[in-house]
Structure formats: C-alpha cells, structure tokens
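Every protein chain but one is kept in place in this view of the complex.
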Amino acid sequence: MGKPIPLSGNYAVAYAVKAADVDVIAAYPITPQTAVVEKLSEFVANGELDAEFIHVESEHSALSAVVGASAAGARVFTATSAQGLLLMYEIMHIASTMRLPIVMTIATRAISAPINIWCDHSDFMASSDAGWIMLMGVNAQEAHDLTIAAYRIAEDPRALLPVAVGYDGFWVSHTVEPVHVVEREGALRYAPKRVARYVLDPERPVTMGSLGSPDWYFEFRVQLQDAVEKSREVISEALREFKQHFGREYREVDGLYTDDADVVLVLMGSAVGSAVPFAEEARRAGLKVGVVNVRLFRPFPEEEVLKHLEGAKVVAVVDRAINPGSSSVGPLYSDVAVTAFKRGLDVPILSYVTGLGGRAVMKSHFEAMVKHAYGFVGKRMRDVKTHYSFVGVRE
Amino acid sequence: MLTEVRWHGRGGMGVVTAAELLAYSSILKGYYALAFPEFGAERRGAPVTAYNRVSERPISDRSPVLEPDCVVILDPTMVKRETLRGLKRGGFVVANTARKPGELSELLGHEYRYATVDATRIALDTLKLPIVNTAMSAALVSATKIVDLEHLIEALRARFSARVAELNERAVRRAYESTEVA
Partner (left out) sequence: MASLSGWRTLPPGAVILEPGSSVKYKTASWRTLRPVIDQEKCIRCRLCWTYCPEPAILELEKPYTAKSGRTYKVTYEIDYDYCKGCGLCAEECPVKAITMVEEVR
C-alpha cells in the first residue's frame, strides 16, 4: 500500500470511478454530491479518463441515459442525492428489473420539505425497495473502495444488478481525509469489465424494455427477488477478494464488543465512527455497549446482523430517517426487528431516530440512548410500550 | 495524541480551505487527519466554522469538535470570549489581529495561550486580497508546531496553481516568522 493522499469523500468516489475505467457517465449536479461528477468531468476533459460524459437536464434523464448505455454493454456511472434520487426512483426499478449492472453513488441527504441540503438517510432509505444492492460506507476510504467493489458485484453474471453505494453527505462527502487510492490497473484486475450475455447489439438483435403483460410480469419480479437474494454470495466473495487485492477488509456487517454486550447499538453510516469511541468510553465506565455497523443494507444481511445480537439484552437501532406512520418508524429498525422476530430473539428492540437534516450525532446522543436502553434490560419486547424515541430533537 | 482544531471566520476568507490545508500538511507528515466544515449555505460574509482532527492514529469520530485544543480566528471582529467556547484550559488561541498576545490574554482570560499575527496586513501586502487563510494556517503551525512549515508549503503547492501557491508561500513564510506567541 502506497502513501495515502488527502481527498474528500466525493473526490474519493471520483477517483474510484476513474480507476474502474467507466465508459459512460451521466449525472446532474445536486449538493452534496456535485463534486463527484465535477471531478469526473475534469478527468474526462483532460484525458485522464476516456469516457462519454452525457450532460442531461435532470436526474430522471441521468439514470435513463445510463440505463441505455448499460443495456448497450457499457460500464456506467451516475451519482446523486436527496430530491435527485427521488426523481430517479421510477428509473431505479427499471434498471433493476432489466438487470442492468449500473453503479451509482449517493451522498446521503435529507428530503425536502423544508429544503435541507444536509445529511440524513431519508433518500437512501426511500429508495431501498427498488431492487438495487445497497452498500453504505462510513468514511472516504470506504466510499472509494466500495465503489470499486460495486463494479465487480454488479457485473457478476450471477448478480447482474445495479448497485448503490451510499456515504454520508458532508460528514463524509465534504470531509478531507487520507485515502489510499486504487490505481486503474489494480481496479481492472479486481473488477475486469464483464459484458452481460444480452446487450443491445445490431449484430445480435434482442428486445429490451418491452411490455410485460399479466402473463409475464410476475415472473420477472420474482426473478429480481431471486437475483437480489442470491447476490449475497457474490457480494461476500467480492469483499473477500477485495482484501486479497488491496489489503483492506470489509464485511457486510461489523460487530464490535458485541460478545458480552448488554446494549447493542445497530447503525449505518458515519455515525459509526462516533459510536465506537463512545462504546469504548462507556465500557470503561462499566456499561457493556456493543456496536454493529450495517454496511450492506440490500440484500439485508440477516445472518450477519443476528450473529451480533444473540447475546444482547437490549438492541438499540439508530436510524437517520423516519418512515412516518409505519409500524417501525425507523427504516433500519424494520429490518432488524423482522430479522430478530424470524429467529425468535425476544429482547427489547428499540428504535432511536436521530441526526436528521444535518444535525450532528454526538456522544451525548449515544449516552442518552444507552441510558434509556439500560432501563429495558431483563425485559421482553412485549413489555415495551413505545418502541421508538427521537434523540436530539426539541420538544 | 489527538489534536482538535476549530476555525472561525467569514465566508470569503477561505476558512474551509485553511482546515483542508492543515489536513493536507498533516497527511504529508504521515499523520491521520480530518478536515470538515460546519456545513452551512455558503455566502460571502456569513460566519463560517471548520474543524480538524489530527492524530498519529486513525480517527473514526467525525462529529463536530466541542472541546478544541486550538481555536483559530480569521476575522478580527470575532476575537471575543464567546468564540472560544469549549476551548480546553491551556489551549491555543491563534488570532488575526494587530494586537499583542498579552493584550488578548488580558481581554479573554489567562487560562489560554495566545498567538497573534496581523494576517490581514500580510494578505493585503502579498496577495493584494484580504484572504487570510494561508497566513493563519502558518500562524497555527508557527504557534503549535503541529506540522513543519515545509509540510504546509508542500500542501499549498498541491492544492493551488503554481502562481497562487507562490504568492501564498510568501504570505505563509512572512506569517510564520511574524507570529507572536505568549
């Protein structure tokens, strides 16, 4: 491993996309993602990256353009945030059911209204039912590495699925930190360009994107579900081999101090970085706190998450988004709770919603959560009257 | 050892770039470092805050710095007690002011250490613009020795075009020499 260079999360992603030697990029600027495609347009303009950069008038068009390019067999990239992702939402389903290996990064940001350009996970979570593989990096290095891994996963013939790589808007996208950059040669050795069996090719014509009448539609949706489910193997293989190629190890789920923990915090994104030192401090004060970082969100890594919850007395799921009126309130909570229920894990599982719209997630917030959660030690889920609370909000 | 820095200034002074330069310099020295702004809507003249964490070991926490080891003030009108909130006892105040460190000590309290430099003067002389970020980075380096002056200059060259880097190098060298510490 060479020397790290200082890069923001956004630039780290741009360098990854350059290393992956993409053929077509289409994107529309939106804070906090803009710097990714600004940097990429610079790479294309000065000849460092030989790619088509398609200027489009909206995110809807950006994803549509890469859908077309991917269908023609190109390695493609797009990036967005918040409202832009919601505008892409319609096309996200088309990309996944058409089984196009598109890679997109999401600098996570709150959804309007009120207008807010800052970080939370509302956009990422709102798009999590679109049949994409979804990963979340906690820092610039992970955003870089997971973007490269995403190409290998997406284009694997066993997967053939679009992959979204999230990383926190501003907290990661605009934070400068040391990043070990993967070079093109290494990236292509790890993730060689693989063209799908069926592409738009005048020599071997096929039809894509046709009508799926009631006689056909259901089959293709089940096919998508099956593909996402089976992609687990492809993902874990890609992460394993990432370590062999580049020395950095990523797992679908990280667990820290979960073996003997009373309270296990389950969370995603950059706040993991604050939860870990908090847990270390809490342990010195006699509180057995564990931390689980959910790096892979779709397909949800049930086994890997469960492994870290089995000894817990209370599970505290931290969400940076609200699914208003749902039975879970927190979207990550929903997956954790269903996973636990399926395995008969009967401990209180609590939902803590925090850090919306750019509000920082601080040590004091974790302190409040853990203090509250300790009140449920020894209880069962049925003893919990209200399972959710908001941390760091004014009453 | 973890060093946490908080920068205060106004939009247009280059506060965010100052924090990035410190991170660049620290990474060049072989440290781990984070630089991140207090993310606001960017407008000229609005108060801007940025943060650094610098350590010999990897840094995971990227929440805002509440108890800095060092507060750097780019705007002379912000040299006041409330700007120092959370600053550790014995921590450094590095200020852009024509005043002496001793004067600030009288004004803001004896529990801190002070370093002052007339960065506005230096910036106007060298850059012909009141952009004080590089001079203040140099003042911070001069006072704390967190990195070497040469790391900062190397970072300037990496970050800016040759011409801009050269002008800023002049500002940096002069600020480094003329920073007074008490």
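Per-chain numbering from 1; labels A and B assigned in written order.
Methods note: contacts are C-beta pairs under 8 Å (C-beta built on N, C-alpha and C of every residue); 3 or more make two chains touch, one makes a residue touch a chain.
Here the structure is a predicted model, which is why all the values come from computation and not from measurement.
Across the whole complex, the hidden chain's contacts among the shown chains comprise A. Screening A:24, A:76, A:140 or A:227 for touch with the missing chain picks out A:227.
Looking at A:46, A:207, A:327 or A:386, the residue that reaches the missing chain in the full complex is A:207. Within the entire complex, the positions of chain A that touch the omitted partner chain are 97-100, 160, 197-198, 205-210, 212, 215-216, 218-220, 222-223, 226-227.
Operating definition for what follows: only the chains that are shown with their structure count from here on.
In whole angstrom, the spacing between the mean C-alpha positions of chain A and chain B is 35. Against chain A, the residues of chain B that register as touching in their complex are 19-20, 23-24, 27, 32-37, 39, 41, 59-64, 66. Touching chain B in their complex are the following residues of chain A: 4-6, 32, 117-118, 138-139, 170-172, 174-178, 270-274, 276-277, 358, 360-363.
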